[in-house]
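Every protein chain except one is present and positioned as in the full complex.
Moving on, here comes chain A:
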């Protein structure tokens, strides 16, 4: 695993994409096929199943290091990563074991099959034999998570340089349902036919936020439709089976069983891009109806009736088994409407309708109706554009409505994880209610690094009380919180839950007694909930 550890160290050490890519290329040119395959799998989220619970790993590491549990916990709160904390607190190892990555993964999977005591012995033994960098990676494999700053895009670029294949083709090859058990380096990377795997999706095309109409040219060149607030999904019907993929490459087929009936209406060799949307009485339900279904692998009956979904279709990528992504948007869209027009309305499929407009002013007026229609803005797509992959500027734009905002008081702070370890970045906010402050949301994004550092220094000096990793601070700072939606929630003390809350700005100009009140929040709930 030394070569893999070297790769991770090189990638981790640098902030330059060129250096990271070079490290990956070196690795892909020298490692064994089995190791390369596992490396791609790990960096694209296909990791072995978690071997044991984080709680057990904490206990065992604290035991080996001779530390009380609370001190291990305090350390973890500073480091912000479990595997790293373990690698740091364990006594130095005398061992210098170097087995290939694939063998370590086989070992980790073998550990999963053992009883707890044997598993513990196996893990402690590995810890004692591995040097620090490898110990960290081995523990990362045990915990299941493997995020270390290598994106799928970076992997594809490096693979392209190492193999001479075009990036777009490799992107497609790396998508889908494969694991290192179902493919080989040869079949995954070297073989020509990317559709050999029936479940394999196309890379999603992602839009940028529109900031001006200046470069768009004539309105006639554009198609507009609503921007739906659901989950992006790609529905594949091939070989009599159907598959539903999320943008994050999660296979969601079983989570939305009602879409199975679409197999009756869609011919084999059909791939549709659209939005999975909780939908009832020809109207989208609020996002949190869908939220209840997202986390579940299977769905109880009650939820199926409370939050039925449709696929709001907006693009056709494969038709009659042919990849039609290079055709124009208009052509693909016409094909899509033909395909959908005979599907009965009981079936969970709708065509995302175009919004008529001839001037940008008209479009702007249409955007103002978004909230009433349960949409979060508009999408603009260039009529003569092909379906691209990834986030590319130029042909697709999202034009979201302005978020709702409220001024709130920071009352708790907590340190972040990963790159934000040791910085106070996660805050709890409250609104005023008479002399009380009622917490109603958390937020951890939207400020600059300099602002986070300034607040971190302030929190350190102004901590009133500590609750584990959480610091209570005096109500001093007011922030403008932006959010996309507001819902009633019996689980929250304030009675509301916000959708996608973040800090819009630090209101240094506002004293605490000018922050918004619980009544203001309830009024927003009545208006927008």
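The definition used in the following text is that a residue touches a chain if its C-beta (ideal position, glycine included) is under 8 Å from a C-beta of that chain, and two chains touch if they have at least 3 such contacts; residues count from 1.
What we mean here is this: contacts and distances are computed from a predicted model.
Q: According to UniProt, what is the chain that's been left out of this complex called? Choose from "Sulfide/dihydroorotate dehydrogenase-like FAD/NAD-binding protein", "TRAP transporter small permease protein", "Putative mRNA 3-end processing factor" or "Anaerobic dimethyl sulfoxide reductase chain A".
A: "Putative mRNA 3-end processing factor"
Q: Looking at the whole complex, which of A:166, A:217, A:267 or A:418 touches the chain that is not displayed?
A: Candidates A:166, A:217, A:267 or A:418; residue touching the omitted chain: A:418.
Q: Of the listed residues A:16, A:49, A:297 or A:341, which contacts the missing chain in the full complex?
A: A:16
Q: Check each of A:54, A:67 or A:366 against the chain that is not shown and name the one that touches it.
A: Once the missing chain is taken into account, the touching residue is A:67.
Q: Just checking the interface: what residues of chain A touch the absent partner chain?
A: 12-16, 19, 65, 67-68, 70-71, 74-75, 78-81, 84-85, 88-89, 92, 149, 417-423, 449-450, 453-454, 456-457, 460, 466
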